[in-house]
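Encoded as structure tokens, the structure appears first; notes follow it.
Only a single protein chain was left out; the remaining protein chains are all shown in position.
Right after this comes subunit A.
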Amino acid sequence: MSPSLDPGIVIVGASLAGLRGAEALRLHGYAGPLAIVGEEPHPPYDRPPLSKHVLAGELAPGATALPNLVPLRATWHLGVAATGLDRPARTLRLGDGRVLPYGRLLIATGAQARPWPGSEEAALDGVFTLRGRDDAAALRAVLAQGPRHVLIVGGGLIGCEAASCCRDLGIDVTLVDPNPTPLARSLGTFVGGVVSGLLERAGVDFRPGVHVELLEGDTFGRLRRAHLRGGETIEADVAIVALGAVRSTGWLAGAGLMADAGGLTCDGACRVLAADGTPCQDIYAAGDVARWPNPHYGGRLIAVEHWGNAVEQAGHAARNMLAAREDQQPYAHLPAFWSSQFGVNIKAVGLTEGADTVAIVQGSRATRRFLAVYGRAGRSIAAVSFDEGRWLPAYAEQIRAGRPFPPIRDATDQTRIATHVPGFPAPRRGRAAPAETGGIHV
């Protein structure tokens, strides 16, 4: 192929990872053609404010467009999904029938909300998932009308943040989760119990250990009530289905890659693996969709669906895309996330998966201001802060270095450290295994 016909680099996915990947390519000197394909019609926007300030009505749904930090000189294909990948022909199929050639490819298609399992029930008026800007706009419009009762199914980050917004708006809300506390999968029930307390103080009707069997509509197709396992019902005109996310890999069916709902498997340098396990030299992945062996966790394959990973992995993949084959750098990332809910700032670093012990090392659960560290087999593997974020970087360093548990014993204001059982629920049946989704996926 002559250089003038080089189709250049194509990025599939126009959210945070796609944008930051494109910027990193330009920043590191890539001067060739660059195209960005995005399924949504919107230019890249920031998602974390959607389940907080957009639902609360403090920000318009369109206000969170992301700053473009480096001139891109890119061709944008927005509002059109990639529907197939033909590796031998080095082309993408697009949803509008077009075929887009690529020289190198960065896959950053992210994830989508896990839908309610019954499609007819999911289609009822008043049943929502919350992932994109349009979801948030639609849900915000309904919340602004003052629904009688909102049911939130799933006590992960999104479910808890939505519950917090509803209470701020004075809306009656019930939150159901099969586990004993919210955030049980990511933080365990010992720390999750603090979130239970936040829900109760805010007036959320929290129902732990509850399974929703069926969403029932009226004759006009509007949500009426939810039927719980055991026969009880909850009357609700709005349901927010917050059951986590599935990785957007369906469009790669038949492409001969290692891809499923848990992610697209990469090598340590963010190169996508073919079905036979060999890395594709010209296809990289980054962000929520990418599942890679993380050196911080013994090379275990993990996918991290959080903001910081999207930024960092996209930058890393872009640098490797421009580097020689013998100069591919491994991607080591300590996962991190934040959430604000019920007036409390929650920040976490590391993966709690497999933790066998947890200790409050600063503050106390009773005051709802504390820092907890998680240990596994004597090593510090993760930490979470509730309104104590200033301590977190020091613990992040200890975790990154694989220090013993607990890592810091003689800090100022520190009381005697007592250890506890973190209380992680048993793995879900019929769901992606925790090893695929990462321990902080909720």
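What we mean here is this: contacts are C-beta pairs under 8 Å (C-beta built on N, C-alpha and C of every residue); 3 or more make two chains touch, one makes a residue touch a chain; residues count from 1.
The working rule: contacts and distances are computed from a predicted model.
**Student:** When one chain of this assembly is omitted, its UniProt record names it as which of these: "ABC transporter permease", "Putative ABC transport system ATP-binding protein", "Ferredoxin" or "ChrR-like anti-ECFsigma factor"?
**Tutor:** Answer from the UniProt record of the missing subunit chain: "Ferredoxin".
**Student:** Among A:Gly21, A:Pro48 or A:Pro208, which residue is in contact with the omitted chain in the full complex?
**Tutor:** Result: among the candidates, A:Pro48 touches the missing chain.
**Student:** Of the residues A:Gln112, A:Ser340, A:Thr357 or A:Thr419, which one touches the chain left out of the display?
**Tutor:** Missing-chain contact among the listed residues: A:Ser340.
**Student:** Using the touch definition up top, pick the residue from A:Gly29, A:Pro67 or A:Gly170 that touches the left-out chain.
**Tutor:** Looking across A:Gly29, A:Pro67 or A:Gly170, the contact with the absent chain belongs to A:Pro67.
**Student:** Considering the complete complex, identify which of A:Phe206, A:Trp251, A:Trp307 or A:Tyr395 is in touch with the unshown chain.
**Tutor:** A:Trp307
**Student:** Quickly run down the residues of subunit A that touch the omitted chain.
**Tutor:** 46, 48-49, 53, 58-59, 63-69, 307-308, 311-312, 316, 329-334, 336-338, 340, 343-345, 347, 369, 387, 389-390, 393, 396, 400
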